[in-house]
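A single protein chain has been removed from this complex, and every other one stays in its place.
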Amino acid sequence: MSFDFQLIYESWPLFVKGIAVTIFISLISISVSFFIGVAVALMRLTEKRIPVLIAVSYIELIRNTPFLIQVYIAFFVLPAVGIRMEAMTAGIVCLAVYGGAYFAENIRGAILAIPRGQEEAAKALGLSYWKIQRKVIFPQMLGYLIPTTTNLTLSLIKDTAILSVITVPELTYMAQVMIGEAFAPVEGFTVIALMYWGLNSIVAAAARKWEYHSCRHLRVNADSSEKVVVAVLPETR
Amino acid sequence: MDFDFAGITPHLPAFVQGAFVTLGVSIPGALLGIVVGLVLVAGQRAPIAPVRWASSTYVSFIRGTPLLVQIFFVYYALPGLFGFNIPAYFAGVLALCLNSGAFVTEILRAGLSSLPLGQWDAAKSVGLSRYKTWRFVILPQLFYRILPPLTNEFTMVVKATPLLSVITVVEITRTAQHVMNETFRPVEAFVVAAIFYFVMLFSLSRATRKLETWAEAYRA
Partner (left out) sequence: MFSSIRNISILRATTVAAVCAFAISIPGVASADGLLAKIKKDGKFNVATEAAYEPYEFMKDGKIVGYSKQILNHVVADLGVNLNQLDLPFQGILPGLLANKYDFVATSVSINAKRAKKYAYTRPVGTNQNVVLVRVKEDRIKSSDDLAGMVVATQLASSMEPVAKEHSAKLKADGKKGYGDLKLFQAIPETIVALASSQVDAVIVGSVQAAVALKKRPGTFKIVSKLGNPRYLAWVARPADKDLRDYMNVQIGKLVASGKIAEWQKEWFGFEMDMPSEGYLPEGAQ
């Protein structure tokens, strides 16, 4: 079996364009979805009926329908009710809305994981609300948030591939265009698989460094070589 | 823009058939995925270094690449590499189980490491053989710990089945595409598909949560 390296070399600009779009979409959607997640988590945590109802409906609806269906609905169905979005915009919005529901659950879990005592003790010490959030609550949340956020980020980066079905010009779409012309599925899919793997490995490594750095106070043995084991399940494929 | 939901009713049997196909790929995919996961967990603990390395690399690769790309690879590229032909349904089940297996590995690993080390030591000190230890001490406790995450994993597999529509497995999403192609009415087709999925996935997530509380009661 021969691997057509010449073809890969010729198609390389296509792949570079593709992964640039992938990174671009990931950056924007994941950032937006984080903020959506914070907002929805806070809504969920208020004890008032209406915000809780809205938050729960949003989370359950988004988490119990597959991403591909959401993408098809955004692209083919929303125009019928007047919301027209170009492919790239639709892709970013879809991914942000999808990620937002999952971030909301993660953040809610992080907030609930902090013992109440922390907040009460800080209050007893006379710290202001914002000081408490910034100096006491948030650093402790990081220990919980970073692994779950990393998992979710990696999943969302992989989910950008699904946007290829509505012709968003990201990496998987570029591969299909190249394969459509040259019919070399082995070369095409191998190359993009390796590129995704590389991208995700870089992100995962950066996240591990960040976790190491910001969770100094949580580590049991300062010189232990054990990685911080968090048995957190990935949320999406 | 006019909606014609009544016009979609003659297509409902097709959607129901699609739902059966969805289950028909998810259940084998998830079950085989557990088998793959067991193999990988064993591989990660193997005494031979290349086997350990291969297992970890495989898990890292599957978790680092999109499932859609894996599905394309299994259906289009594998036959090119090995020269055999594989119908869409089997390619779909294969891709799903190879993918799910990597995530099941993590569930099994986490489950095993959540067992108190004392269990192993106590079993040894009482004189139980390896087989007896696994059968009577470890596995019963493991079962309750891994059942909820495994059910969650099954939910993820069902959620992943729409991707099989791109290799023309006629599950719910592909049925919706057929209906859309036939009637040029995407709204009705995809809303119906979304409802089918929501019902399936919501029930599964409820079941998972019930399982969690049920399993809590049995854990030491």
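For clarity, chains are labelled A and B in written order, and residue numbers in each chain start from 1.
Here, a contact is a pair of C-beta atoms (placed from the backbone, for glycine too) under 8 Å apart; a residue touches a chain by one contact, two chains touch by 3 or more.
Treat the numbers as computed from the prediction; the structure is a model and nothing was measured.
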{"item": "Which of B:Ile62, B:Ala123, B:Ala160 or B:Met180 contacts the chain that the document leaves out", "value": "B:Met180"}
{"item": "Options B:Tyr76, B:Phe103 or B:Phe154, residue touching the unrepresented chain", "value": "B:Tyr76"}
{"item": "Hidden-chain contact residue, picked from the options A:Leu14, A:Leu61 or A:Ala80", "value": "A:Ala80"}
{"item": "Where the unshown chain meets chain A, residue by residue", "value": "75-76, 79-80, 84, 86-87, 165, 167, 176-177, 179-181, 183, 185"}
{"item": "Interface residues of chain B (partner: the chain not displayed)", "value": "10, 14, 17, 76, 79-80, 85, 166-168, 170, 177-178, 180-184, 186"}
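Note that in this section only the chains that are shown with their structure count from here on.
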{"item": "Centroid spacing, where centroids are CA-atom means, of chain A and chain B in whole angstrom", "value": "20"}
{"item": "Touch list for chain B against partner chain A, complex", "value": "1, 3, 60-61, 63-70, 72-73, 76-77, 80-81, 99, 103, 106-107, 110, 113-114, 149, 152-153, 156, 159-163, 165-166, 173, 176, 180, 186-187, 190-191, 193-194, 197-198, 201-202, 205"}
{"item": "Contact footprint of chain B on chain A as seen in their complex", "value": "1, 60-61, 63-69, 72-73, 76-77, 80-81, 154, 158-162, 164-165, 172, 175, 179, 185-186, 189-190, 192-193, 196-197, 200-201, 204, 229, 231, 233-234, 236-237"}
